[in-house]
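Only one protein chain is missing; all other protein chains are in place.
Order as written gives the chain letters A and B; numbering starts at 1 within each chain.
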Amino acid sequence: MASNHVKYRIGKSTFFKGLTILLACACVVPLIFILIYILQAGITKINWHFLTNLPKPVGETGGGIANALLGSMIIILVASVIAIPFGILCGIYLSENKKSKLAYWSRLCVDILQGVPSIVIGIVAYFWLVKPMGGFSALSGSVALAIMMLPIIIRSTEETLKLLPDSLREAGFALGLPFHRVVLKVIVPCGISGILSGVMLSVARIAGETAPLLFTAFGNPYLSFNLLKPMQSLPLLIFNYATSPYNDWHDLAWGASCILLIWVLALNIFTKLMTRKWKVQL
Amino acid sequence: MESSVDTKLATRPNDNLGRVASLKPQGTVSTTKRIKRSFRQIRAEKVFRRTLIIVALAMVVLVLGIMVTLVIESTLSIKSSGIGYLWGKTWDPVRDIFGAYPFILGTLLTSFLALFISIPFSFAVAVFLGEYFPTGWFSNLLKNTVELIAAVPSVIYGFWALAVLVPIVRSFESKIGVEPVGLGIFSSALILAVMIIPYAASLGRSMIHMVPSNLKEAAYSLGATRWEVIRAVIFPYTKSGLFAGILLSLGRALGETMAVTMVIGNTSLIPKSIFAPGNTMASVIANEFTEADHPVYLSALIELGLVLFLVTVVINMIGKRMVSRFTNE
Partner (left out) sequence: MESTIVKSVDYNAYFGDNHVVKNVNIDIPRNNVIAVMGPSGCGKTTFLRGINRMHELIPGATAKGQILLNGEDVLEMHPIFVRLKIGMVFQRPNPFPNLSIYDNVIAGYKLNGIKLPKAEKDKIVEHSLTRVALWKEVKDSLTKKGSFLSGGQQQRLCIARAVAMEPEVLLFDEPTSALDPISTSTVEELFHELKKNYTLIIVTHNMQQAARVSDKTAFFYMGELVEYDATKQMFTNPKDTRTQNYITGRFS
């Protein structure tokens, strides 16, 4: 009698193990399906013409996404220039000052910022930059994206530097190094792998962001280098063209999606591989 | 970091110059070079410390600024619509009647439905990676793949959902006798569910991984099966952590904009069923912001943004507090 009950319990355990494995593997199916679909739909649309031309007006065939490619690169570059120094310095402050009051509130604010929906950041950037400047601009888009990058960079910098042993700092101070050199020449180089991976992940995150750009960079059908004027970006283009009723524009959107997807995934995978390589053996 | 002893330098700089000169120079030229350099270092050190403080302060100012901006820009709408805004059922920009209820409802419906669908999968991944297969090439692959789900931009999810998911839902709807629109709450919830799986999964995994093995061993030695150990030891132990993971996924779902906007149908009417089109707070802002042609309209949209901000921040903070309390125990 008892052994039957035990058999039942063992059977139940095996069943749940099987169910867990099934569900876990099933999660991945939609992703793989989506990846394959996008690659298939988009890869045929990509050619040199596609990459170097501007979108054509409705009705004309052909056209490309050059303005979006360039625009994305510029906006991301400017956002990175703003966010990276800021983020790393803040991460350094938080890792060197674990107990101060300012560190507590600052950390709290970084946590809050991490949870703010991207569209809200777009709204705020609109009122801080677009309205005073009198129009949409790439700069306001970059600022919005920079705000989104900050929590990721700050977090990973702080976590990385916190893990470094105090003996490293002591060795630096004992040699007569001032605080800024202990941090910049000893601590940061030893933690560079974690810091860099945080930076790269933040770039990968904002490369695909659309919502903050909807009312800041706004989009631009022409090629532009002007930070003070509207600019197109890949995700914006995908959104606008995918939701339009024209098939030509849908084609452009598929090609753009393919490029964006490959770019973002490559960045993520590259970061994962490189982090291991850059790590300093303590 | 410096004690009171250091402040003496600040009050008598000249004395120290004299002191250093009297230190017997010993050895090579480099000693003098070192001492001269050290003066510049001391000044640079102060500048650096001050810069760090300014940057940390700037983060606080930034977040306060976000809150203040949202509140200020919403005041126009708050004054005109009052508290009834939250349960007002009509959103009519033409007649200046702004009720947020349809969007709050839409947000809750899509988010909770997505949560409901995704939780079994998130937990399966968490238990798979945290308990059954914590190491090995396959679990590494699964872990990285699940993380990649979170890396895919939401606009791509939206586009795919529009092109592939919506027609499938449309044919499903015609089979069950519902009006076959395809776009609507249900489709949004489906794509949202896929997108939020990684959040509860990764937090859950690390919580489950942290269960001390001596607790599990105690249960095993009493003759428990694997599943019973999971159910009776691991789940109770990680209860708050798993709940925090759910909150994290929920927070993400509430704020998601692009994928939802492309698939939800964008109507201001209250959805009659989960297969009907609707709108969420985030999606209506995305759609109507640039079309808001008068100040009260824009302010009403900002007020939505304020509500969204408060709700997501509160949920995220509760989740984070639960995690930190759990890991500090």
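We take it that contacts are C-beta pairs under 8 Å (C-beta built on N, C-alpha and C of every residue); 3 or more make two chains touch, one makes a residue touch a chain.
Since the model is a prediction, treat every value here as computed from it, not as a measurement.
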item: Residue of A:P30, A:G122, A:P151 or A:G172 in touch with the missing chain, whole complex considered; value: A:G172
item: Which residue of B:S38, B:T75 or B:S324 touches the chain not shown here; value: B:S38
item: Missing-chain contacts mapped onto chain A; value: 99, 165, 167-178, 181, 185-186, 189-190, 280-282
item: Residues belonging to chain B that touch the chain removed from view; value: 1-6, 8-9, 15-16, 19-20, 22-24, 26-28, 30-31, 33-35, 37-38, 41-42
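Keep in mind that, in the parts below, only the chains that are shown with their structure count from here on.
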item: Touch list for chain B against partner chain A, complex; value: 1, 34, 38, 41-42, 44-45, 47-49, 51-53, 55-60, 62-66, 69-70, 73, 120-121, 124-125, 127-129, 132, 142, 144-149, 151-160, 162-164, 194, 197, 201, 225-228, 230, 251, 254-258, 262, 282, 285-286, 289-290, 302, 305, 308-309, 312-313, 315-317, 320
item: Contacting residues of chain A [partner chain B, same complex]; value: 9-10, 12-13, 15-17, 19-28, 30-31, 34, 37-38, 41, 86, 89-90, 92-94, 96-97, 102-103, 105-106, 109-121, 123-124, 126-128, 147, 150, 154, 176, 178-181, 183, 204-205, 207-211, 214-215, 218, 235, 238-239, 242-243, 253-254, 257, 260-261, 264-265, 268, 272
